[in-house]
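Here it is, the structure, as structure tokens.
One protein chain is absent from this view; the other protein chains keep their places.
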Amino acid sequence: MNWEPVIGIEVHVELETASKMFCGCAVDFEAEPNTNVCPVCLGLPGALPVPNRKAIEWITKIGLAFNCSISERSQFHRKNYFYSDQPKNYQISQFDVPVCHDGWLDVTVAGATSRIRINRAHMEEDTGKSIHVGDSGRIHSATETLLNFNRAGVPLVEIVSEADIRSAAQARAYAQDLRTVVTALGVSDAKLEEGSIRFDANVSIRPVGTEPFGTKVEVKNMNSFRSLERAVDYEIRRQEGVLESGGIVHQETRHWDEGEGVTHSMRSKEGSSDYRYFPEPDLLPIEVTDEWRDEIAATLPEMPAARALRYVALGADGDSASSLAGSEALATLFESAVEAGAPGNVVANWLTGEVTAWSRRESLDVAESALTGKHLRDLAAMVAANSLSSTAAKEVLGYVLAGEGGPAEVATAHDLVQISDSGALEEAVDEVIADNAEQFARLAGGEDKLIGFFVGLVMRVTGGKADPRAVTEILRSRIS
Amino acid sequence: MPIDIDIAHVAKLARIELSEQDMASYRAQLGVILDHAAKVQALPTEGVQPTSHPLDMVNAFRDDVVTPSLDRDEVLSQAPDATDGFFRVPPSLDNE
Partner (left out) sequence: MTELSQLTLVEAAAALRTGECTSVALTESVLDRASLTEASVHAYLTIDRQGAMAAAEASDRRIAAEKPIGPLDGLPIALKDNMMTKGIETTASSKILSGYIPPYDGTVVKLLREAGAVFVGKTNLDEFAMGSSTENSAYGPTRNPWNLDTVPGGSSGGSAAAVAAGSALAGLGSDTGGSIRQPAALCGLVGMKPTYGLVSRYGLIAFASSLDQIGPLTRSVQDAAILYEAIAGHDPHDATSFPGPAPSGTERLGAGVEGLRVGVVNELSGEGIDDEVLVAFRTTIDRLANAGAEVVDLSLPSTATALSAYYLIAPAECSANLARFDGVRYGLRVDGSTVDEMMSLTRAEGFGSEVIRRILLGTYALSAGYYDAFYGQAQRVRTLIIQEFATAYEQVDVLVSPTAPAPAFELGAKTQDPLSMYMQDICTIPSNLSGHPAMSVPVGLSASGLPIGFQVMAPALGETVMFQVAAAIEALSDDIGRPVLEVVAS
């Protein structure tokens, strides 16, 4: 049978506010354990939560960036379950009325664009951190658990997609694009490896062409985009195997094991129906008026998708435009170069090619390099004026990135400037013709492959500084 | 209305270890109280909004400003078990 995967993604984003969601403790993951704690985030008797206004503004911003409607009035609920790193043994979250609902994000995989609907984005608080201590460091064999509540109460936004995703690659693309937007908003550092953005996938499969959803499995613990894609892919194949062999897929939570490349069933805690949600009596409803929403909307930066479209209009090809739009440093260089008069297509290729490669190779951020938009403009001008070959231009770019100076200066220093003086070039061509009269006669007689021979000789006598196209042109004028 | 209470499940959700005897006694008491409480169901409430706050107020917020945290030694002095700046508890069985 042919199966179709049906995937939804839940994303948790830790907001980078100065203080926590419901108290004034600092959001600081470097701090010594249990030093950023107070009666509120430690769940001491008598303490009460007061929401951080900025967190409410930021979730609204996130919602607007994903084309969500903003609830005029939303409410906090208590989600009740016992866990030792959750100080109150309930999490302040949202239930039936989240701050943001009904948005979407367009995702492109292999040239095909799909609209992934976003069900909701709601506000909640993070838990503390558990360290399971034991022989292997794994929970099964742990002998004790150490608790650090510095993270408890950090503002957390949960973004829940509809089950609109149909492949592991699409799941990955959705996650990547979502992260790019969140990063562009400046509300979270959104680092997967540090857990400040976390992705869980709900995966089910159904026979192609049928409507009803299969039983969904929640897959957790993916700490890179690659592992998200692998985990979803594995889970799809696992479910296919189960169903093909006549088995049943159980609704459960499964843990992705990066090392083994498989998902493991997790012992279930409270079922979702046991959370006993009820309106949080310590907090008032949140009312986002049209005026407040508009004020927040005015602070939205240009979204990556819109920016990419604009870059295409400036001459970048589609893929380069997306890459540029997804990186603040590249986008800044691109815009300043184009503004200074450089052709968009050329600059886009350099930025996504040599510059990105340099950044990877050197493990340095492009923003840390000496490269400016003006450098790119000058470099493009030299190529256009034939004073640099495109190969030499790339070499020059490397020296500029390394901080050796501006393109003209560097090209001269490394002796890479082309001879673009036509008089000097003609002289060199005539000299070579005179020295190789026999071959020239054959060329003139129609043996066209000899043109390469002559160009090569001219390049040699000019020390490689001649523009091969110009040399060819002059040769042709001598033949006719 | 006869009220069916899965007292063992309720006690487990509430993390309270009860003997069989205690469970039976609580089940009976809860039955009586819930029977009385079920009177709320007799009132016509169609279209009535639930009240979760007696005063109709919205939007109590704080500014995003860091305020001093508690002294760790003072905090941990109240902990039943602590080590190296951490609270310590027995191992969890859940594999998360």
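In this document, chain identifiers A and B correspond to the written order of the chains, with residue numbering beginning at 1 in each.
By definition in this document, a contact is a pair of C-beta atoms (placed from the backbone, for glycine too) under 8 Å apart; a residue touches a chain by one contact, two chains touch by 3 or more.
Values in this document were obtained by computation on a predicted structure and should not be read as measured data.
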Q. From the list A:T113, A:S245, A:S273 or A:S480, which touches the chain that is not on show?
A. A:S273
Q: May I ask you to list the residues on subunit B that touch the chain which is not drawn?
A: 5, 7, 10-18, 26, 29-30, 32-34, 36-43, 45, 48-55, 57, 60, 62, 70-71, 74-75, 77-81, 87, 89-93
**Q.** For subunit A, residues in touch with the removed chain
**A.** 39, 42-51, 78, 80, 82, 84, 87-90, 145, 147, 149, 273-274, 276-279, 281-284
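Heads up, the rule we're going with is that only the chains that are shown with their structure count from here on.
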Q.
Give the list of subunit B residues in touch with subunit A in this complex.
A. 13, 15, 50, 52-53, 57-70, 72, 75-76, 83-96
**Q.** Touching residues on subunit A, where the partner in the complex is subunit B
**A.** 17-19, 23-26, 32-39, 42, 50-56, 73, 75, 80, 82, 84, 89, 130-132, 134, 139-140, 142-149, 220, 255, 264, 266-267, 269-270, 274, 276, 279, 281, 283-287
